[in-house]
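Removed: one protein chain of the complex. Kept in place: all other protein chains.
Should a chain be cited, it is by its letter among A, B and C, assigned in written order, with residues numbered from 1 in that chain.
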Amino acid sequence: MTAPLRTGLSSLMSPYEQTRQLSERLASVYSEADQTIQSMPDASPVKWHLAHTSWFFETFLLKPNLENYRVFHPSYEYLFNSYYNSVGDQYYRPNRGLISRPGKEEVLAYRQRVDLGMAELLATLEFDDRKDLQTLVQLGLAHEQQHQELLVTDIQHALSFNPMHPVITKAPDLFPEATELQWISIGEDLYEIGSDTAGFCFDNETPKHKVYVHSFSAANRLTTNREYIAFIESGGYDDPLLWLSEGWAWKSEQQIRAPLYWKSQDGEWWHYSLSGYHPVDLNAPVTHVSYFEATAFAQWAGYRLLTEFEWEVLARLHPNIHEQYDPGILRPQPLKNANDDIQLFNQLWQWTGSQYLPYPGFKIPQGAVGEYNGKFMSNQFVLRGGSCVTPPMHIRATYRNFFPATARWQYSGIRIAHDG
Amino acid sequence: MTAPLRTGLSSLMSPYEQTRQLSERLASVYSEADQTIQSMPDASPVKWHLAHTSWFFETFLLKPNLENYRVFHPSYEYLFNSYYNSVGDQYYRPNRGLISRPGKEEVLAYRQRVDLGMAELLATLEFDDRKDLQTLVQLGLAHEQQHQELLVTDIQHALSFNPMHPVITKAPDLFPEATELQWISIGEDLYEIGSDTAGFCFDNETPKHKVYVHSFSAANRLTTNREYIAFIESGGYDDPLLWLSEGWAWKSEQQIRAPLYWKSQDGEWWHYSLSGYHPVDLNAPVTHVSYFEATAFAQWAGYRLLTEFEWEVLARLHPNIHEQYDPGILRPQPLKNANDDIQLFNQLWQWTGSQYLPYPGFKIPQGAVGEYNGKFMSNQFVLRGGSCVTPPMHIRATYRNFFPATARWQYSGIRIAHDG
Amino acid sequence: MTAPLRTGLSSLMSPYEQTRQLSERLASVYSEADQTIQSMPDASPVKWHLAHTSWFFETFLLKPNLENYRVFHPSYEYLFNSYYNSVGDQYYRPNRGLISRPGKEEVLAYRQRVDLGMAELLATLEFDDRKDLQTLVQLGLAHEQQHQELLVTDIQHALSFNPMHPVITKAPDLFPEATELQWISIGEDLYEIGSDTAGFCFDNETPKHKVYVHSFSAANRLTTNREYIAFIESGGYDDPLLWLSEGWAWKSEQQIRAPLYWKSQDGEWWHYSLSGYHPVDLNAPVTHVSYFEATAFAQWAGYRLLTEFEWEVLARLHPNIHEQYDPGILRPQPLKNANDDIQLFNQLWQWTGSQYLPYPGFKIPQGAVGEYNGKFMSNQFVLRGGSCVTPPMHIRATYRNFFPATARWQYSGIRIAHDG
Partner (left out) sequence: MTAPLRTGLSSLMSPYEQTRQLSERLASVYSEADQTIQSMPDASPVKWHLAHTSWFFETFLLKPNLENYRVFHPSYEYLFNSYYNSVGDQYYRPNRGLISRPGKEEVLAYRQRVDLGMAELLATLEFDDRKDLQTLVQLGLAHEQQHQELLVTDIQHALSFNPMHPVITKAPDLFPEATELQWISIGEDLYEIGSDTAGFCFDNETPKHKVYVHSFSAANRLTTNREYIAFIESGGYDDPLLWLSEGWAWKSEQQIRAPLYWKSQDGEWWHYSLSGYHPVDLNAPVTHVSYFEATAFAQWAGYRLLTEFEWEVLARLHPNIHEQYDPGILRPQPLKNANDDIQLFNQLWQWTGSQYLPYPGFKIPQGAVGEYNGKFMSNQFVLRGGSCVTPPMHIRATYRNFFPATARWQYSGIRIAHDG
């Protein structure tokens, strides 16, 4: 969000409305029942995402700042608090799929009430001196955009359990034959990593600091399904020497033999997505792989993953962003104008070999929003780049996404690299 | 179902319609989202009950017997098969709450199609010689009635997780002060147990056979909440000597301190039911207790539970049945004309001290319906009497209900007894 | 224990010494390390059995009755209390294999101290009027004998995890070709069940009471390994219609394909026992099967198991007991003088179709020994007959053993039966 900001908070009204509307548009294609279900503790119901993002504005903006604001429903403060202990107790996460009430319509009414409050707050106050509120609104929007992505990946996970393979969106175009992989080499040097933009970024992208990066080469494109199938067929899932020890144990215990949503049928690989059940597109980038699978593939291929610092250096040197986000498709699709096609952004999140840790000088902010990022800084790996379902505002070189090494339900893929 | 049956199967049309309509009436008060959720593997969504009972008729009656019957949807055969291995694979039971599709309307359309087929089957055929089909239709209706009860207890369980305490039905009347408990004594003798009625009964009620019952005395009424609270307050949940060993371990592990749905609030006991969140009615019979709690209470009081044979002997000697079933209440309520009020039927299922085993001479029927009862004859206890949510057709002296010793979400209560 | 008892407790000295010596003899063939290990929560280390049986005498006889008796070690009261809540807390059962100290020698010293105390107690007191102590001593001996059996089955379970297949005892003789199965028919009648002997029996065998038993026929011998292999080879483990529902789930979850300790090797079945790793003797009775496997086999064969009442009636009519107990063998072996060879006793415990419940009129005794039997009366099945490792004092028609339906590490086998 690097656009210059007008002085009043009213300049935030338009982005606010656009973001809120997109959430509802994304949700609108799912039935009341679809919006209710939850398929694992890590995922949340569609309806819950709509309510929780409203709870965020109600809790951090309206309650403390809008005079006479009356909370929509006292139980919502409990039901739709995700993990903010400083705000209060939270409904037990694995049970979010039991919240049949409020229904879809009541959640939309909740959103409307919050939107009215926010319109009043943004319109009536003059507060050049309230940078803090401006930042909180921006955080609320960025937060809602993150949930727009989760809404999509969570409902795809839930619907994947339905043997009738529900079709929600249209299918993407087939990818053209993948080009031969080329290496982009970057020289050893001291680089600056992280953000110091005047615009919005998450606290975990700061402070900007120096990192010494040794020379490396990165693949110019993502690993394709064809390449990944070669790994499968050469016994990649059966060779413990390719795997991290923890990954081997996880794979064996979970009996994993292919990316999430894949199924072998009569000698061919099929997969489920929100556009239905189709044969795997061999030229498309492989997705829905865990960090453990990504590293096993890289080891098998004789390479490794990038670190998050290498990735960021690469991205700064190749700043072209092809914005392709299309809420009607929700699958990786070929880039339209791919002159500089290194697929950094907007196709798949790329697992890096870096665990998610604070940057030097990082401080957890005071107050409830201090719980936003810092407390998750253990045992997760950083992903970079943004995917086909990532809202465009989240596409930037410094953005740090993070998930446990076993997570597969995000649009996560592989970029290989090597030293020197 | 002891009424004389007309010769044609068309005589079953009226009971068929009444049963099917009651299921839909019971379901109709729940929203689409309510009908979708599942709160534990043992419970099923409302919508699933509606579909599964239709699957039963489709699978066992229509497919084999109605010419040109076309299956409504091939996936339904898999989704709505509960546990009939001889029919085919089953959707993983703990995931029934993920079946957002088919929605409520599609399930009702499924029911209509099955009803049309059944109407045709029942109307057009003449089959005095198809007693087997007649029995199957009766079994299908009895099966659907069992699911009517489960539908209610399952949704109560699911809605109990909602902090907003949804109110579905009106509250029952308060019970009058409980009368002093009196003992009904029965002499030692050889009794006949089980059913040989010409009408319908379940296979597990047969064959009728002789059981020697030693003299015993049974309480004339069920244990009340007041009595149970005395047990709690005297430390009943903390004294291992009152408990079966397995029950003590279960209670400790689950941190159970009171009946299901109870909560202590400012020194008073409250509980949730489909009529909302209310103070416990001290004169009402205690319900939602496990077998383990029932036996601990009886041990504490210096008594024991009845065996299922003692219960049946008692019921044959006190045959008055006060039919009180009211789908608008769904809670135990005072009997209206209780001259002979020994509360045998229609208030609460009563845990007996008998594990669920086959009667002498019992044979598992051939074919898929052989999976109906026999395969559950291990590690469950028999309950007798029927509850406030049990359809009237299931109220009889020989009826055997059964649940694991830890089950609490049924309307299960306590009748104490002693030897001699 | 039906022998007439002398008036003083000193008459118990000889049985006391014999029982205590046998325990030590049984344990003596195992190394210090063997005596320490525990392979599952249900099993205990050899050393623990030696200590716990001494704890029983110390706690229930010496501490309350022997003046000046000083407890051997205060921690032992906690470590070696099995499940007597009325005595005090217990060391966490699954951790018994962590009790490296006391070592074997210290446990033997503990036994000696207890034996000295018991000798003093039994010798010096005159107490015709202390029938209660006499009963307690007998209970302590019966208790120790039960643990002699468990000691053997528990260590066999533990050693079965050792890939070197430790050999402890000599191998049994091979069984001769099994005779053709014959049926013993018993007529319908009112029978007396249970014990009212003047000698010792467990409380769960009482009171003697009447049971109406319908006519039935019982196999004259146990099911052989050859017969059980036919069940396996015909797909018995893959046909859900043969299994109780809970048994099918257990078998599938545990991936069970054969009796415990069996392994298929080059097309032949081998099994481990304390005499080592050998091919299965096709003519020997099949053992180490669960109740679920026993019922699946019986269902496959077209038969059922006996109830415990049928079994007892059968045993009273065939009272010949071939005592074959040999602590040097510890495996089923052919009976030497088998003129009336119906293999009722001393070969294998026989699963009955009866769940373990109190007899009519059963009362849990007051005091700590009230925890001996009664609190286990849920969700277990009764086994009858005694096995090759059951001490002879426990071989009688009324004896009730009991284990959960999944237990396989006891010497448990199958006798089939049918109605009429």
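What we mean here is this: a contact is a pair of C-beta atoms (placed from the backbone, for glycine too) under 8 Å apart; a residue touches a chain by one contact, two chains touch by 3 or more.
All values derive from a computational prediction rather than experimental measurement.
Of the chains displayed, those contacted by the omitted chain across the entire assembly are A, C. Annotation: of A:L66, A:L244 or A:I321, A:L244 touches the absent chain (contact as defined above). When the whole complex is considered, the residue among A:Y291, A:Y325 or A:Y399 that touches the unshown chain is A:Y291.
In the complete complex, the residue from C:Q18, C:S31, C:S234 or C:Q265 that touches the missing chain is C:S31.
Panel shows subunit C; residues 31-37, 39, 47, 73, 75, 78-79, 91, 95, 97-104, 158-159, 161-164, 166 of it touch the chain omitted from the view. Of the residues in subunit A, those that touch the hidden partner chain are 83, 85-86, 190, 209-212, 214, 240-241, 243-248, 291-292, 299, 353-355, 357-358, 360-361, 364, 370-371, 375-379, 381, 405, 419.
The rule we apply is simple: only the chains that are shown with their structure count from here on.
Contacts between chains trace an open chain of neighbours here, each touching only the next in line. Chain centres here are means of the Cα atoms, and by that rule the chain farthest away from subunit C is A.
Separation between the centroids of subunit A and subunit C, computed from CA atoms only, is 59 Å. Chain contacts: subunit A has no residue touching two or more partner chains.
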